[in-house]
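Here the complex is missing a single protein chain, while all its other protein chains stay put.
Here is subunit A:
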Amino acid sequence: MAVNEKGILNRLYFIAGCMFVFGLAVIFKLLSIQYLQGDKYRSMATERIVKDVIIPANRGNVYSVNGNLLATSIPKYDIRIDALAPSNKNFEAYLKPLCNELSKFSGKPSNELEKQIRQARANKNRYFLLARNIGYSDYIRIRNFPLLNLGAFKGGLIVEQTTKREHPMGGIAQRTIGYERWDEQGNVTRPGIDGAFGVKYLRGVDGKRKKQQIGKGQWKPLSDANEVEPKDGYDVYTTIDVNIQDIAHHALLEQLEKYKADHGCVVVMETKTGEIRAISNLGRNKNGHYYERLNYAVGESFEPGSTFKVMALMAALEDKVIDTSTIVDTQNGRKRFYGRYINDSHRGGYGKISAARVLEVSSNIGIATIIDEHYSKQPEKFLNRIKEWKLNMPLGISIIGEGNPDIPEPGNKNWSKNALPSMAYGYNLELTPLQTLAFYNAIANNGELVKPRFLRAVKEFDEEIETFDKQVLVKNICSNETLNKIKEILKNIVVRGTGERLYSETFSMAGKTGTVRTEYWMNDWEDNPRYVSSFSGYFPVDNPKYSCIVVIHKPSTEVGYYGADVSGPVFKKVAQKIFIDTPIVDEIETLNISKTSVDNEYESFYKTAQTYKTIMPNLVGIPAMDALALLENMQVDVKVKINGRGIIKAQSVNKNTKLKNNQTVVLTAS
């Protein structure tokens, strides 16, 4: 095959031409990427590389009235290891020491940990969990462990920080302190104070910062400052008193456990201001343990039973249709009303008793008779009283989920001829514990109905953003006359009525028991009777400071179910402990009691010391101790000799004489 130069060159021009065309094609494609697809890829560039990072604002704290932390946000850390990141050398060198340290930290055996981490490396696990949900100091400790102290790239350390809401008081009042929680579907639950004020005050405003990606999973801030600075949430100061809360919580818990009840609640409210000092809601779980499950006190409307007799009697007294001394025939404990029997718990009945006594012994028949007799023709009049006392509407408190009261009216499907007498002793209507308490508080507060309150102030550091004051719902629920009568009866209930077992000589309290059937519409009630026991009242009787309600649902009837037995002791314990244990009561106004004689003596001593520097003062009549001090502190150096002790009687140098150095002064004291 004869090859000549010309042939080679011709073929070369062909190939070089092809390459040139290829080069042109590259340039054409380059231009097409820049101009035809350019916008798409340019937008992709910013989209992929720059992102807005949310800088979460710190959620505000929730404080008790005493300044204790009830809820706060703290950083928590999850520590993981990228088991593939460390080099073989580092891995082998530091794995054992690391596992030893981890073992000390977590208590797991070191060789077990070593096995797991080796396994993770073999499985190419780049996300192996070492510790979850640890605090800052533990995080610092783990970060300095062998291997992990080499950092993310060489040691494989992965740290993830989350913010957790902590309740330093633990389970106490958890439901009322509350939280804000999102589930996977993005639904939010907001119980309690934290939930109610989360959006408005606690949450703050999240900041924003633009970040640019500088590698896989690595981002750097794009500019020096945040695009939007995060604004921390405000702190919320509640009215909860941790001491009282603690008392209420444990008193309730003890009683719930004793009576194996389903659930219960206690609310303690300051009479004058309506501030809730304690609110405890405990429910039983499957294992029989009690914890804060739902805010029963706020959310659960139920038939109040006998505690409502107070309202009924007050309506009758205020309308002056009866007086406390009006005699009511309670018959023999069983009376027929419009085809239905009403029974009294006391077998054989109470016979003919006064209206006041009706309430003291909590006679269903008695109160039903009074109300039916005087209001059956004009039920609106009775209902108007209830409306006047705002018992037909929610209190409008700040916490989400307040239960609605249910007061039937003529025309409703619940209304019948029996409705009115039933209502008189607390059936056929529903109230929440907090509503009942608010009414009892009004009695204690000389007729002023105040709205229960959970918040005192919202603060940003020390600056008050918003303060919450007493809110009066009804200025006077009734005349003073009625008020005094009902107060007297409430006092007597504890002295000689259904609450007499609670009576204590050392301190006074007033209140009304309530025992009401619940779920009586169910078929199995006869076999398994269920009750709600409650006690509502205030203490001390004179000039009441707190009002309190205790409601316990479904106590075991084998142990007991009467309001006085089940709920009453909780009330008593709370009242007793507040007055015995809380330091507030033992507060002493001032320790600086000034005495004029002491002040005068001090004044004259000071004056003498200031005046006489080189001249002998008159020391007669002052204590030897003071005389010595005066002489020795003079500008001249005198020798002092004291004979005897006590008050100076004579001095060797006369007063107003000039003293010399080393001169001896003899003082005689007796």
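One rule holds for everything that comes next: a residue touches a chain if its C-beta (ideal position, glycine included) is under 8 Å from a C-beta of that chain, and two chains touch if they have at least 3 such contacts; residues count from 1.
Keep this in mind: contacts and distances are computed from a predicted model.
Colleague: Please identify the absent chain by the protein name in its UniProt record; candidates are "Sarcosine oxidase subunit gamma", "Probable peptidoglycan glycosyltransferase FtsW", "Phosphoribosylformylglycinamidine synthase subunit PurL" or "Electron transfer flavoprotein subunit alpha".
Modeller: UniProt lists the chain that is not shown as "Probable peptidoglycan glycosyltransferase FtsW".
Colleague: Looking at the full complex, which residue from A:29, A:496 or A:660 touches the chain that isn't shown here?
Modeller: In the complete complex, the chain left out is touched by residue A:29.
Colleague: Of the residues in subunit A, which ones touch the absent chain?
Modeller: Residues in contact with the chain left out: 1-3, 5, 7-9, 11-13, 15-16, 19-20, 22-23, 25-27, 29-31, 33-34, 37-42, 44-45, 48-49, 153-154, 212-216, 218.
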